[in-house]
Structure formats: structure tokens, C-alpha cells
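Partial view: only certain chains, each at its native spot in the assembly.
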Amino acid sequence: QTIDECQALKNQPGMKLWINVDGLDRIEVIEKLGSCFKIHPLTLEDILNAGQRPKMEDYDSYIYTVLKMMLLDTENEEIVIDQVSIIIGPNYILSFQEREGDVFDLLRERLKNPASRLRKGGVDYLAYGLIDAIIDNYFLILEHFGEKIEDLEDELVRDPDPDTLKIIQKYRRDMILLRKSVWPLRELINGLQKVESELITEATQIYLRDIYDHTIQVIDSIEAFRDILASMVDVYLSSVSNRMNDIMKVLTIIATIFIPLTFIAGVYGMNFDYMPELRWHWGYPVVMLSMMLLGISMFFYFKKKRWI
Amino acid sequence: QTIDECQALKNQPGMKLWINVDGLDRIEVIEKLGSCFKIHPLTLEDILNAGQRPKMEDYDSYIYTVLKMMLLDTENEEIVIDQVSIIIGPNYILSFQEREGDVFDLLRERLKNPASRLRKGGVDYLAYGLIDAIIDNYFLILEHFGEKIEDLEDELVRDPDPDTLKIIQKYRRDMILLRKSVWPLRELINGLQKVESELITEATQIYLRDIYDHTIQVIDSIEAFRDILASMVDVYLSSVSNRMNDIMKVLTIIATIFIPLTFIAGVYGMNFDYMPELRWHWGYPVVMLSMMLLGISMFFYFKKKRWI
Amino acid sequence: QTIDECQALKNQPGMKLWINVDGLDRIEVIEKLGSCFKIHPLTLEDILNAGQRPKMEDYDSYIYTVLKMMLLDTENEEIVIDQVSIIIGPNYILSFQEREGDVFDLLRERLKNPASRLRKGGVDYLAYGLIDAIIDNYFLILEHFGEKIEDLEDELVRDPDPDTLKIIQKYRRDMILLRKSVWPLRELINGLQKVESELITEATQIYLRDIYDHTIQVIDSIEAFRDILASMVDVYLSSVSNRMNDIMKVLTIIATIFIPLTFIAGVYGMNFDYMPELRWHWGYPVVMLSMMLLGISMFFYFKKKRWI
């Protein structure tokens, strides 16, 4: 709205600015801001192009970082990835998001309190706050996945069906996605810690070390989830094939017991003129009994061999 | 054509030259250029040999880079790989391609505009432009693959058949190929960034950093595609075996239900003289009913056991 | 209890303090300690948050380390992970645990002996003692797993059942967990060795090298267990499918032998008016004999082909 006042604001001494732009389609706003704060064209291009890899770039007069914000669309059980660009200048912070997210809401709340460290600290501390909010959000998402995976494990033991596998595969892909967004973060924060720039004060360094640890934790969790999901596929496949094997075994045993019996019945169904057994009075009950005995002994033989 | 004027052109002050050679069979042209610009014989050999690995070599008086240009042959769904050699001299760029490609067309268009940065910048900026055009082209190809893979995933869920697997395998091989061409790029651009040569000005470095990021993005995408394709093979195999199992289960159950019934029919088909049941008036309906009951109870037993 | 005396104690010259806090819910105690010893708020936050990754941080006036203590709940066969934070100050050690564990009991015993090296050494030696106690405990747990895995291997050879697989999977997950806790330890101890701080004396360095070796040993063992467990899954799956194959083979062979015989019986059960064999006096015995011969020769054919 009052983009045009930016020049005035920027030069006001002791001023600390945080400008947040939601929606990357407001190109003219972004370009005005860019020209006001002398942002390099490559940076503007990166801000507008939503497919950036998380990275940190030092342009002497400002530091440009781009991160991925994850939002959980709880309805569709889908992760929505949103690109957040943060420009850390000497006395201003510019942040750009695709969508209006609620990750920064808590931060805004705290900013309203004039005694808060966020307010008293430099703009680099605010930048830390923004990155911290994004990374803390990852933990929420991982927690959500952790619960879902535990549920899935119970289901896997109780009653595995093909849908279980589909969900596992979906989670595996989500992990590939998450990983792609989180791995570069390590480098990013490392870069912020090592950057030889006056924009990041030493007091903030200790906080950056803290979010570096958090990033490693997130990465560790993702890798552990990947391992667990991979082993779940194995469990699923082996439990499905177990079930299948058990069924086939029982069915085959039933067939195997009855086929020889049917053969015997077939024999005495032959129409030869001279089949003495057919004439015997006790022929029928004897044959029936032998068949029963044969069936039962086969059953117990299979039982003894632990095939049933 | 006017290769022989090159000596004159080369020494003209303030001159910036871009010579593009299509077709590596025009050996004498390349050799003349080589002797005019004092290109090392090893470089000429590398230019002519199409199986080079992307690399960057600093020969003091010029920098030699060789890249792979990817073209998508949309008819046969095949990737055509074309080797592009770029020689960055103090005031000239030589580029060599196997085939006449259209990747540089946009660049040529922009060069016609005298006010463009390409025209005003040094030859190193032009070299950046060439490499950038090649890498940007990778994104197009990856996008194409991304769409194909998504289609494939739908197909995998809807109706997997052996051809699906063949296509997956084809894509996996394409990824191996792509990977082989793209991985060394990282090193290449890193080399360009670190080279201690006056041929690459500092102003261009910032642009090299940008294409370095793009290369990492391409690599990340290829690795993600590889992961996804590998998991698709798993899904395919498990869904095929699921289908197969379901079919076999149903068929086996049909057989299992009828085999005991056939046995009973066989029993009453025996020709013993003394089989009292055969004489009973209600014998036949009773046996038929029992068989029906047996069949139905087996069916429900299997149903209850969740085998059907 | 007498937290408030801490200020006095802390400044008493020649004093060496070890304060151990069990239970992270006693927040006010921890905060009082924090303010007394001037602990950075980030450290306090890390102490209270049980999900920390093992790490070492140098805050000039003290060194903060956080480790995972493993306790084996022998009843449920479960590993209980407990977070231990150790703060090494110039003349004090603060340690924080979630649960009251018995890992440090031996240490306390040794501390009672006034001549012990623990008592005479600096606080850094005591810190070494604490970390050493935790890592030594890992060996106990690994030994426990080693025995369990050996038992499992015997079982796998003797009589594999689906439960065996479940236990293998459980152990694999336990290993993932253990790994997550132990890998970062390497870095942690490395950090302690390389820290440029007067808090760690050179005499203690040699002991740190020792526990570094122990950590590597623990990691090696975990990796070896992972390899062994992974190969056990292969053995399990192949032995299960072997069993299954053997059963199906036998059953199929029984069916295969009887089906042609049943066919023959069926032929002579046909009711054609003119079937000369039926009239022959020796028809029945001849057919029975041929069937027996056919059955036996099929049996031996299968035997010779090594199908049985």
C-alpha cells in the first residue's frame, strides 16, 4: 500500500523495519521494494520463482535466504510447501511468502510486547526468529507423521491390506519431499554462521547454533522415519505373503487329502463285471472306513510334519 | 567460411567474438580455428571426441569447458545428448556442437538487441549465457519426465501391466544417463568460480553462483526421480503379485469347495451291491442337500476367515 | 533443598561441587541453579526439553553437554532412553536427569573414597567419569542384544515362525534408535577434545581419547548388529519360502500322481454298452495293476528328477 514511503522509512535513523509480502503475484510491489532497497535482480528472480532450493546468499549489502515452509493440510493429509524468502538488511527485514501462513502469527504476537527480546534485538535476531518459527513448524509436522506411522504399525500387525502399503508409499514420498526441503537447510544455517558480514551480530550466532542443532534433529528424524518406513514395507510384504501362504497351504492340504479318496471312490465306481469286492456284503462299510482312516492319517501326518 | 579472417578479427581492439561451429565433422575448420586462437592440441582432441565427461580446464590463455546438451526427441521419447565445447578467451568465445540445436536461439535473439546485458557484458558473461541456456534446458527435460512419471503413477494404481514396468525401467536408465551428464557439472561450475584467471570477471561470479544453484536443483530432482522410480518398481511388483494372489486365491477356493463334494458324489457312484443309502427313497435329495450345506458352510467359513 | 546456599558454595575457594538434579519437572530448582551459575537461557531450555540430540556446546564460562542414557527395562524388553545434561563449570558440575538412574551409583561409591582419582582430579575429570559411566552402560546393553541375537539365530535355524520376524524387526528398530543416540556422541567427544577452553585440562584429554575409542567401538557394534539383523531377515524369508516350497511340492506331487489314476478309474466308470475290457475276467486286476505301476513309476520318475 504505502510502498512509496519506504524510502523515507528506510533512512530514518534507529528505525527497524519488517515488511512481509504475502502472495508472489504482487510483482509490482516486490519490484518497488526491490528498487527501494537496492535488491539485485537475481534475488528478485529467485523470490518470484517458487522452485528454489533452500539457500543463503551474501550480497554484501544484504543477506538473502530462501526456505521452505511446510503446512499440513489436515483435510487431505497433504503437505503444502510454501517458499519463504527473507532478506536481512542493515536495518530492515523483508520476507516474502506465497500464501498467508500462520507460522509467523506467534512471532507477531510477541512483537507487540515492547519488552520482548525480539523487539529489543537487532534485525538479525528477528531474522533468527522467522527461521526458528519455520523450523519449529517442521517438528509439528514430524510429530504428526510420527503418530501416523505408529498407527500404521499397529494396523500392519493387526490387519494389513493393500491400502496400508499405499499409505506407506505415500509417506515415503512425503519423506523424500521433506528431505529435499530440509537437507539444504543445514548448509544454509552453516552459511549464516560463517558469513563474514556485519549483518549478523555475534550475539545472534549463539541462537543460530541452536537452530542448527534443531535442523540436525529434523534431519535425523526424517532419516529414521525413512528407515522405519522401508522396514515397514518389508514387514507388510512378508506378512501378506505369510497370510497368502497359510491360506494356500490349508486349501492345498484339503485338496491333497480328498484327491486320493476320490480316486478310491472312482475305482469302486468302475463297471467291471468281475469286481469281487463289490459283491461282498461288508465291502461298502470297509471301503468307507479305510477312506476315513486314510483321510485321518494323512491329516495327522501333515499335522505332525507341522504343515498345518 | 571466412575462417582465414580470424587472425585479423581476433586482434582488432575492443572486438568481442562469438564463433559457433555446428558439426564436429568439419575438422579442418576446427583445426584452423585452433591454430588461429592457439588452442592446445589436447583441447582440440577433446572437442572432436564426443564422449567427453563435462569438465572445465584452465589453459592460462583460455578456459575450456565441455558440457552435455540434452534434446528431447519427442517422437521416439528419447533423449539425444549433444556435446557442447565452449572456449572462453580474453575477447572471444568459441563454441562447438555436434548438431545444430535450438537451445542457443533465444540467446541469439537477445544478442541482436544492442542494449542487452549480453552485448554489453564481457565474453565471460556470454559464456555464462551459453551455460545457463544449456542448464535451463535440463529443467524442461526434467519437467517432461515429471509429467510422464505422474501419468505413470496413475497408471500404476489403475491398471499395472508389464509394459508399465518396461517404461519405468526405461526412465530409470534415462536417469542414469542424465545423472552421468549432470553430476560433473557441479564440479565444472565450481571450477569456474574458483579459477584464478582474469578471463572470468568478478561481476560474472554472482551469475555463476546462480547457475551453480540451478545445477544442484537439477541434481536434486534427478535423485528424487530415481528414488520415486525405484519405489514405483516396488509398488508395481507388489500390486502385480497382489492381483495374482487374489486370482489364485479365488480359483483355489473354488477348487477346494468342489473337491470334497466331488468325492461325495464319487462315493455314491460306487457300484457296491450293498449300499443301503442308494436304496432309500430320500437318499438322493438328502445327499444333494448335505452337499449343498457343506459347500455353503465351507464358503462362509472361508469368508469368516477373511480368505475371500 | 538448599539451592539458595549455592551462591555461597560456589564462591568458596577450593570448592568442587557436583549437583545432580533428578526429574526435569522441578523447573524452579533448575531455574534457580541457572540464575546462580549464570546459565544461558538456551541451555536451560535444552535441559528441560527431553528431545535433544547429543551435543556439546562451549559457552565460554561453562561447557554444556547433553547425552542419552540407556536403561534396559528387562521386564518389557524395552530400552528406556533418558536424557542427561552435564554442565562443566570452572569449579562445579551440574548434571540433570529425567529419572533417577543407577548408572552413576558406582561413581558415587568411588567418590566417597577420599583418595580416589575422581576426588583428587578436577571437575573435568569428574565430568569424564560421568560420560564414561554412560558409555560403559551402552556396552552392557549391546551385550544383552548380542546374546538375544545369538539366541534368535539358533531359533531361526531350528524353527522359524512369524514371531521370529517380528522380534528381528523390533531389534532393527531398537538399533535405529540406539544409533540415533550414539552417532552424535562421536562428534560430542571430538568437540570436547578440540575445545579451546581452560575447563578441560590436558590431563583429562587422554581419558577423553579413551572414551572416544569406546564410542567408536559402540558404533561399530551397532553397525555390525544392523548388518547381521538385515541378513537374518533374508535367512528368515528364504527359510520360510523353502519350507513352503517343500510343502507345496509334496502336496502337488501327491495330486499329480492321483489325477491320472483317477482319470483311468473314471474311464472304466463310463456306462458304454460295448466296453469289452469290462467284460474280461481279468480286466479289474489288470487295470488295478497298471494303475499301481503307473503311480509307482511316476513316483520314481519324480524321485529321479530330484523333485521329491
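Going by the order they are written in, the chains are A, B and C; count residues from 1 in each one.
Throughout what follows, contacts are C-beta pairs under 8 Å (C-beta built on N, C-alpha and C of every residue); 3 or more make two chains touch, one makes a residue touch a chain.
Just so we're clear, the structure is a prediction, and the values are computed from it rather than from any experiment.
Taken over the full complex in this file rather than the chains on view, the one protein sequence occurs as 5 copies, with 3 of them shown.
Heads up, the rule we're going with is that only the chains that are shown with their structure count from here on.
In this assembly, B is the chain whose CA centroid lies farthest from the centroid of chain C.
When the CA atoms of chain A are superposed on chain C, the rotation angle comes to 70 degrees, reported as a multiple of 5. Taking each chain's centre as the average of its CA atoms, chain A and chain C sit 24 Å apart.
The mean-CA centres of chain B and chain C are about 39 angstrom from one another, to the nearest whole unit.
In chain B, the residues touching two or more other chains are 269.
Residues of chain A touching chain C in their complex: 157, 206-207, 209-210, 213, 216-217, 220, 224, 227-228, 231, 234-235, 238-239, 242, 245, 248-249, 252-253, 255-256, 259-260, 262-263, 266-267, 269-275, 307. For chain A in complex with chain B, the touching residues are 40, 42, 51-53, 55, 57, 59, 162, 165-166, 169, 172-173, 176-177, 180, 184, 233, 237, 240, 244, 247-248, 251-252, 254-255, 258-259, 261-262, 265-266, 268-271, 275, 277-281, 283-284, 287-288, 291.
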